[in-house]
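To start, I am sharing the structure in question, which I have written as structure tokens.
Up next, chain A:
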Amino acid sequence: MKRLLVVLGAACFVVLLIGAMLDLAPAGIALHAAVSANLPSSGVEHPVTAVLLNFRGYDTLLEIAVLLLALIVILAVGIDSTTDVRPAASPVLQALARLAAPLMIVVAVYLLWAGAFRPGGAFQAGAVLAAAAVLLHLAELLPGWQSPGARLRLGLAGGFLIFLAVGAGLLFQGALLEYPPEQAGWMILLIESGLTVSLGLILAGLFLLLSRDDGDRS
Partner candidate 1 sequence: MSFNELLPLAVLASSLLPGLLIFTLPESWVGLRTALNLSGALVKLALVMLLIVGVQAGESYGVQFAVLPGLDLAFKADALGLLFIALSAVLWLFTTLYAIGYLEGAPRRSRFFGFFSLCVTATMGIAMAANLFTFFVFYELLTLATFPLVVHRGTVAAMRGGMTYLVYTLIGGAVLLTGIIWLHHLLGHTDFAHAGIAAALGPAYDGQLQIIFLLLMIGVGVKAAIVPLHGWLPQAMVAPAPVSALLHAVAVVKAGAFGIVRIVYEVYGIEFAQSLDLLLPLAIFASVTIVWGSFRALFQDDLKKRLAFSTVSQVSYIVLGVALFGPVGTVGGLVHLVHQGIMKITLFFCAGNYAETLGIHKVSEMNGAGRRMPLTSIAFTIGALGMMGAPLTAGAVSKAWLTDGATAAGMDWAIWVLWTSSLLNAAYFLPILWRTWFKPVPKAWPAEHVAARGWRETAWLLLLPPMITAAMTLAAGMFSNNQMSPLSWAKLIAEREYLHETIIRTP
Partner candidate 2 sequence: MSAGLLFASVGVILFALGAAGVLLIGHLLRRILAFNVMGSGAFLVLVGLAQRNGIADPVPQAMVLTGIVVAVAATALALALVRRLYALTGKIELPQDDEG
């Protein structure tokens, strides 16, 4: 009964909404024009990066907060040692991982640098770093994490704090995150570098904290 109602409701919703979409007049405001108009003074050449870190950088700031928060929640909830049985990593995988990990780091650095003028940036770079960590972990070359120590915590929160510091610093000479066009470039690069490391650690942490097991308890 409930099932039926929900399915019917969903169906009606789809029909209605798509119908409404089809006879929709073009939007009055064209932000992409505004973006390309202001791109030169944004400090980066790639529009998406410009929106992410300059025009709507504030969204990104809060979003990093969300990510860090999720990690803290996972720590606070306390993951207890439920031993998930995992087949021992094959030597092949281990060799591959040893090979791949450094390459991935290089790729990450490239992505970070490329973000300024083409698709890429801190998120992609961070994700690759995290992937490397996960790969190493699956190859049992990197242990899962216990509650992180001071240094690791600094690494996790560092990127966010740099971002905050820059934003707050700019507040004193204007608005929050209001980069002076000439310095915008390096400031954004600084933020992105910080984020790359922290995002890598956080994303890796989300995995490594969840997937730690008795073997790793120290």
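The rule is simple: a residue touches a chain if its C-beta (ideal position, glycine included) is under 8 Å from a C-beta of that chain, and two chains touch if they have at least 3 such contacts; residues count from 1.
In picking the candidates, the idea was that all candidates are chains of the complex that A comes from, given by their letters.
Because the structure is predicted, anything quoted here is derived from the model rather than measured.
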item	value
Complex partner of chain A (touching, any copy) among 1 or 2	2
Touch list for chain A against partner candidate 2, complex	2-3, 6-7, 10-11, 13-14, 17-18, 21-22, 24, 26-27, 30-32, 35, 47-48, 50-52, 55-56, 59-60, 63, 66-67, 69-71, 73-74, 77-80, 82, 123, 203, 206, 209-210
